[in-house]
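To start, I am sharing the structure in question, which I have written as structure tokens.
For this depiction, one protein chain was excluded, whereas all remaining protein chains were kept in their positions.
Chains here go by letter, A, B and C, matching the order in which they are written, and residues are numbered from 1 within each.
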Amino acid sequence: MLNTLIVGASGYAGAELTAYLNRHPHMNITALAVSAQSADAGKLLSELHPQLKGIVDLPLQPLVNVAEAAKGIDVVFLATAHEVSHDIAPEFLAAGCVVFDLSGAFRVQGSDFYRQYYGFEHQHADWLAKAVYGLAEWQSEKIKEAQLIAVPGCYPTAAQLALKPLIDKQLLNLDQWPVINAVSGVSGAGRKASVTTSFCEVSLQPYGLFNHRHQPEISAHLGIPVIFTPHLGSFPRGILETITCRLKTGVTAQDVAAAYHEAYDDKPLVRLYDKGVPALKSVVGLPFCDIGFAVQGEHLIAVAAEDNLLKGAAAQAVQCLNIRFGFPETQSLI
Amino acid sequence: MLNTLIVGASGYAGAELTAYLNRHPHMNITALAVSAQSADAGKLLSELHPQLKGIVDLPLQPLVNVAEAAKGIDVVFLATAHEVSHDIAPEFLAAGCVVFDLSGAFRVQGSDFYRQYYGFEHQHADWLAKAVYGLAEWQSEKIKEAQLIAVPGCYPTAAQLALKPLIDKQLLNLDQWPVINAVSGVSGAGRKASVTTSFCEVSLQPYGLFNHRHQPEISAHLGIPVIFTPHLGSFPRGILETITCRLKTGVTAQDVAAAYHEAYDDKPLVRLYDKGVPALKSVVGLPFCDIGFAVQGEHLIAVAAEDNLLKGAAAQAVQCLNIRFGFPETQSLI
Amino acid sequence: MLNTLIVGASGYAGAELTAYLNRHPHMNITALAVSAQSADAGKLLSELHPQLKGIVDLPLQPLVNVAEAAKGIDVVFLATAHEVSHDIAPEFLAAGCVVFDLSGAFRVQGSDFYRQYYGFEHQHADWLAKAVYGLAEWQSEKIKEAQLIAVPGCYPTAAQLALKPLIDKQLLNLDQWPVINAVSGVSGAGRKASVTTSFCEVSLQPYGLFNHRHQPEISAHLGIPVIFTPHLGSFPRGILETITCRLKTGVTAQDVAAAYHEAYDDKPLVRLYDKGVPALKSVVGLPFCDIGFAVQGEHLIAVAAEDNLLKGAAAQAVQCLNIRFGFPETQSLI
Partner (left out) sequence: MLNTLIVGASGYAGAELTAYLNRHPHMNITALAVSAQSADAGKLLSELHPQLKGIVDLPLQPLVNVAEAAKGIDVVFLATAHEVSHDIAPEFLAAGCVVFDLSGAFRVQGSDFYRQYYGFEHQHADWLAKAVYGLAEWQSEKIKEAQLIAVPGCYPTAAQLALKPLIDKQLLNLDQWPVINAVSGVSGAGRKASVTTSFCEVSLQPYGLFNHRHQPEISAHLGIPVIFTPHLGSFPRGILETITCRLKTGVTAQDVAAAYHEAYDDKPLVRLYDKGVPALKSVVGLPFCDIGFAVQGEHLIAVAAEDNLLKGAAAQAVQCLNIRFGFPETQSLI
């Protein structure tokens, strides 16, 4: 049994993570924590997330002293704001914990990136360099050795899973940048109150045109430029990405299918569609990323769907945990 | 042409009111105002409510000095918080304006009511005594003479329209209190950010059991006790009320129908169903209150539906305006 | 391992049931069946319910010959239309199978009931007499001995769980019939195409006033008259019931709480709220029925919420299975 601490359990991804770990046979949830200033400190997790009543009734403890909190803890999950993860991850790491960080604080190499897209100066170049990007289907060897796993963002997970096999097999004509149109459920914006995410204001809308921080995360890890256009959708959870690419002359639908099958046939959390493309409902509440595609001439449309809180956050974190510690990859996920 | 000022135009009811008055042939919108502290002061109404872009692009002016703002104004609409209406209505009234107040500040006689349900001491007993309750179908004679019209709350409008004909005709056995189960869209909670009304948190739920302030408003104006159970529904607008009553022995469905028809056959904004009961969609975006019912033995279920922002707020305010100034009752509403 | 056949697996409750049984350690799904005429015969379950892709990819086999289909089967689940269950359950029973019927065909004693509310003549008075009503929290002793378990309807489950403790403790003044206002998600209407349940038509609406067949099911099993008013809600799943009752003089909130705690403190699938009342989201996707209440004077409002497809159908069926065969009551449900 591994003792685990979940910081930021009060949020949507944190609650999902807690539910997964609560039923994981090798994990012992030692404590749930929130930031010391949080108005939620002292409440039960199930007061905020009543679906967990009777399942996980642990209190949310204020995280006052990281060194203290790290005592006896084997594994830490950080479902915290980027700046918070940036500040506290190194302390947990120094205490010997294995850290799974669901924030963006350690996902991309280079301090410029953090200055430009996250608005802060990254202070932990050493840990940033050591962090392993937890795109589970592609990084399992590195994850097994890592002490700090930076779990990918919700949008980048689906985008990379759809594009990486095509890039690796050199099927794309990159003169034309892939166009990633993505629609996310509102839970992607987190649990705090805001007019933007209030019930009566939400309506399908693009945002962050040409400047969403997930665009450089996708580009950095794929090694190609992309056009990434996120949209807020009028549903609570799930992400659907419609990705339009130019194929190299002569590349066929069969080539595309072969690339996907080679990449994912032995990966339990990616489901390939031999015909048709996924709908959002296929993945909501489930840990999968579903991928389908269509080809016409030199044009390819790939469609990837996932639950933003699961394969886009909590489930992928647990998948990385399972890989890191040698548990079955889908343990407690399916 | 009457010059009009709309205070609180930034909210959902305020925006609907502005749209109605903007197309009213006898009204000239002199200004839109918000409280001086509002973060929305200085913005265009259409920035907050983009559906009004190109239709009403007036700015939201901070209301700094009521006496100043009242100059040259014939009619004021207050779509403001109860406390704000309570404070500023008397100043507009003193300046000679006719005031239509959409808040609860002048709806119920008796300072106890405000102490208990609104948490403030009412300072304007004189105006409270003079205020006419703007339940338009039942108060038109008084409205014609009034300087201060207290437009009824959203829940009370539907409840009273459904119950008042039955009470007046003495059809109910009041040993058994009418049970009013009401479900309201989220816009009823207003436009400010709150976790409770955030997209991912909203879900059908009763609230305010036995202590919602609309229960005594309903009871006071109907003159009978009722059990009123409001629910938050997962839709932006509309109210549906399912009202279960005991009929006096011998009262028939025909008696009930006759009471409704007598009350409303000449009322253009109440639509009676000869068979079946209304669905929410029948009234969303429209100024009507729809009423249907079913009887079995001594039991009656009446169903009333309205748009909480329209017949439950803005449309009824305009209906009162039309009555007050002798315009056709549905002017600019249909 | 028990061999099991699921008939009607193509529907919403059938698919949930299949997912539960698929992960049940003591159950072996031998086959999934649909009626021989069904257009879905021959398809994979996961074509109709893509969320099950990679989890349950079994085909839907046409049920041509019941005797043949029953061979080697220990347990049969019928998630079929009432008439179909009525016709085929006796054949499976004759073959020695234990049958869990999710339809209404064996829920209420008396052929009059079926003539009046279901529109058919019940042909199997013997099996009807032997059928055990599977309201799991209240019938566990009988369930252990039963060969035919009639799993209760979705509305009746929540209504009875909320009312039965109060009736048993004689807390209610039954001169006033309990008023049950219930709102159900659209999945309650099943999966077949209809204008009524099409996306653009659904809107909060009462239906079946005074004549829904679940009213007599509730009354028959509680032994009291009730007023039951179902509503269609604009959400896919879940039921919320707001139940208004008259208490006997002198009965207190403490008495009500005590009755609930005595009934359910050792029942893992009923969650009691010590303060507040449940929201729909607390139970969607979960096997629980959540119950809360408020009292004022002699008036009680009890609120019960459940997922109509789970505690209102599939989860309760599995709960009955677990009780029947001595497995832990929540096996594969939590």
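Basically, a residue touches a chain if its C-beta (ideal position, glycine included) is under 8 Å from a C-beta of that chain, and two chains touch if they have at least 3 such contacts.
Source: prediction; values computed, not measured.
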Quick one: which shown chains sit in contact with the chain that's not drawn? A, B, C
Among the options A:His26, A:Lys43, A:Lys142 or A:Lys281, the absent chain makes contact with A:Lys281
Touch criterion as defined above, residue of A:Leu48, A:Leu63 or A:Val303 at the omitted chain: A:Val303
Kindly state which of the options C:Asn22, C:Gln109, C:Gln147 or C:Thr197 is in contact with the chain not pictured. C:Thr197
Who touches the missing chain here, A:Ser38, A:Gln61, A:Gln205 or A:Thr330? A:Gln205
Those residues of subunit B that touch the unshown chain are 50-51, 53-55, 268, 271, 278-279, 281-286, 288, 290, 334
Hey, which subunit A residues sit against the chain that's not shown? 176-177, 179, 181, 183, 201, 203-206, 209-210, 227, 229, 231, 233-235, 238, 240, 242, 244, 246, 277-282, 284, 294, 296, 299, 301, 303
Chain not shown, touching residues in subunit C: 12, 185-187, 191-195, 197-202, 234, 236-237
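The criterion applied here is as follows: only the chains that are shown with their structure count from here on.
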Identify the chain whose mean C-alpha position lies nearest to the mean of all protein C-alpha atoms shown. C
The pair of chains with the most residue-pair contacts is B-C
With over half of the numbers shared counting as same, classify the subunit A/subunit C interface as same or different. same
Just give me the whole-number Å value for how far the CA centre of subunit A lies from that of subunit B. 46
Can you work out the whole-Å distance between the CA centroids of subunit A and subunit C? 37
Two or more partner chains touched - positions in subunit B: 201, 234
